[in-house]
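Missing here is one protein chain; the remaining ones are kept as they sit in the complex.
After this line comes chain A, so read on.
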Amino acid sequence: MLGYIVRRLLSTIPVLGVVALIVFLLLHFAPGDPAAIMAGDSATPAQLAEIRQRLGLDKPVFVQFFYWLDQLRQGNFGTSLHSNKPVAEMIAARVGPTLSLAVTTMTFSILVAIPLGVYAAWARGRLSDRLVMTLAVLGFSTPVFVTGYMLIYLLSLKAGWFPVQGFASLASDPIRFARTITLPTLALSTVYIALIARISRSSVLEILGEDFIRTARAKGVPERSVFLRHALRNAAVPIITVIGSGAAFLIGGVVVAESVFNIPGLGRLVVESVLARDYPLIQSLILLLSVIYIGINLVIDLLYTLFDPRIRY
């Protein structure tokens, strides 16, 4: 098992290298000249050349690439073209809220969706099953910003239970953290609850048709155990796959949720950096998100082996 983890970790190195190259080239060939942006409209050609030289933009592409890699290795992610602050610092300031939101969203979704899905499978065909599945379709087709503004309207403005916007970190003010994170989590979770509940239901139903479920019943296993012990564990692989790809796509929802609830997170930083063509910042953000994607995939693969002993790479 340990050997497998080490091998999987090693195998991510070439992937990371390719990702780094693509990220670099993407921006290198993107329209828009970073030197021109920095210099402003009134710059002379001499000033432009001077900036290019300072940024290393006059060197061959591959030299620039390796220089960039070497800088990354030293922890230097560059300086923002706009704020002139180190990129690493800017990202670090924004990671907390986004990470909090991602963790609460995924945890809440999993805790609600899997029992819901298993329940629907158990109540298959009955009214409660159809109700759960109808709600799932509804939850899946409602955009995050609609759910978000609805929640704000009902629970903040009308009921006054939660602040309308804002964010506080868990460390600084746990109570305010809980009050501010609840609505964005709910808004962002609906899609994932719908998605995970549906896949849980269908996977469990599929497993229930298997021969070993009949064996379990024939040996007198109570229905509850048939569902939780025999069916759910065998249904885990497709459920984990969906949770994993859900987590990977979370960033899209985070951008919207952070805007709706005015949370100073990474999602908004991504949007800001792209609008400002802040190249060093964009590069680092893409790289960071890629590393997160790769990490999620790694975790999913490891979880597979945990739930299904037949899977060994």
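The criterion applied here is as follows: a contact is a pair of C-beta atoms (placed from the backbone, for glycine too) under 8 Å apart; a residue touches a chain by one contact, two chains touch by 3 or more; residues count from 1.
Simple rule for what comes next: contacts and distances are computed from a predicted model.
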item: Protein name (UniProt record) of the chain left out of view, among "ABC-type sugar transport system ATPase subunit", "ABC transporter ATP-binding protein", "Nitric oxide reductase F protein" or "ANTAR domain-containing protein"; value: "ABC transporter ATP-binding protein"
item: Hidden-chain contact residue, picked from the options A:P143, A:P222 or A:G295; value: A:P222
item: Which residue of A:Y4, A:F66 or A:F212 touches the chain not shown here; value: A:F212
item: Residues from chain A at the interface with the omitted partner, ascending; value: 125, 210-212, 214-223, 225, 230, 233-234, 307-310
